[in-house]
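Here the complex is missing one protein chain, while the rest keep their positions.
We call the chains A and B, going by the order they appear; numbering starts again at 1 in every chain.
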Amino acid sequence: MPEIDLLKIINILGTFSFAISGATMAMNKKLDAFGVLVIAFVTSIGGGTLRDVLIGNLPVGWLSSERILLLIFCTAVGTMFFDKYIRKLPTTLFLFDAMGIGLFTIAGVEIAESKGFNIPVCITLGTITACFGGVIRDVLLNHVPLIFRKELYATACIAGAGVYFAIKAAGLYSEFTTFICIGIIVALRILAVKYNIRLPAFYSPASGKDDDPWES
Amino acid sequence: MPEIDLLKIINILGTFSFAISGATMAMNKKLDAFGVLVIAFVTSIGGGTLRDVLIGNLPVGWLSSERILLLIFCTAVGTMFFDKYIRKLPTTLFLFDAMGIGLFTIAGVEIAESKGFNIPVCITLGTITACFGGVIRDVLLNHVPLIFRKELYATACIAGAGVYFAIKAAGLYSEFTTFICIGIIVALRILAVKYNIRLPAFYSPASGKDDDPWES
Partner (left out) sequence: MPEIDLLKIINILGTFSFAISGATMAMNKKLDAFGVLVIAFVTSIGGGTLRDVLIGNLPVGWLSSERILLLIFCTAVGTMFFDKYIRKLPTTLFLFDAMGIGLFTIAGVEIAESKGFNIPVCITLGTITACFGGVIRDVLLNHVPLIFRKELYATACIAGAGVYFAIKAAGLYSEFTTFICIGIIVALRILAVKYNIRLPAFYSPASGKDDDPWES
């Protein structure tokens, strides 16, 4: 079926884009070739791995998908050599990334749904699938995760997953639902970056201390 | 039974306090609303999640406890709006936190015991349940975990869990045992903070290097 092929292509583009994002950030931190490889893998498969561990879907999926592993490996190696050219295609990579998080979100939602979890938990697991590879990447690179402080990212995933369940609740589910939801996530990401839309941050003037606020 | 209700109330107060602690520290780091939510969740459920993963108790518990998830969500949102007032109640929050770690420790010990682990492993898993939500919170916020460097925290959990097994070994186990152990943990926490009691730190004058000491 053409739909399945299209999903496969989006999966490949998304994984490709996640691996490049990981490899590029690792190179920015001056890691060696092994470090770049690890960060590329972690960025691509970290979210799905965390989801699989939390729901007990073990061994985790990527241990059995050689083609995805090979794709990440080649992408990371290619990024090390052609970094200069890749950096010149920011819009293309941004779009691959947006499609990737869209697909990963809905894929995570569907896996969670098939295990019988309720709707808020399915939305959470979809968002974890799409976003926590980047969180683990940032922890390994020793900075506060980007998605906790920049323009709408996880929020786009949550919205797309919410629409998925709204369509289902309205009895309108069809073979196009996945594409509609991915499209919504991509559109939200484009708007967020274009207009630099951020979630509000709330902090008091006393902020800045690292320690527990009420224990000292 | 009144005991069960009291344990439920302590669980709610502890979760509430952990979520506030996470949300407040995330706001100190100027995270956006999504980041604050994630850190509040991780602080509250991270320890139990790590325990469940290590012992293979999957899917992890919180995926099926909607009420706890709703409590954390509302607490985190409330903290964002009423942060200023919450910071004025440090003693109350400290007591909730102390009761929370007491309860989480003994709950973790009992789960480990029911799986047939030996006593030191049960004490370890109880301590992980109570303390590692805070460790994951600190890793995500990019600082060295607080419990590795401030006044007695994990030690209080270990002591309370030890008393639990001492009571059992003495044949004195009753429906009050859990409360006695939680009380001991709360008392130790109060003493530790009041008198700033710390574990000793051992380090040589050559300290301060990040690298492996014997490999360069």
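Just so it is clear, a contact is a pair of C-beta atoms (placed from the backbone, for glycine too) under 8 Å apart; a residue touches a chain by one contact, two chains touch by 3 or more.
These figures come from a predicted structure and were not determined experimentally.
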Option touching the unshown chain, where B:20, B:109, B:135 or B:161 are the choices: B:135
Candidate in contact with the missing chain, chosen from A:38, A:71 or A:180: A:38
Among A:9, A:58 or A:74, the residue in touch with the chain that has been omitted: A:58
Missing-chain contacts mapped onto subunit A: 21, 24-36, 38-39, 49, 53, 56, 58-60, 63-64, 66, 69, 80-81, 83-84, 87, 89-91, 93-94, 97, 139-143, 146, 150, 193
Absent-chain interface as seen on subunit B, which is shown: 53-56, 58, 115, 117-118, 120-121, 125, 135, 139, 142-145, 147-150, 153-155, 198-204, 206-215
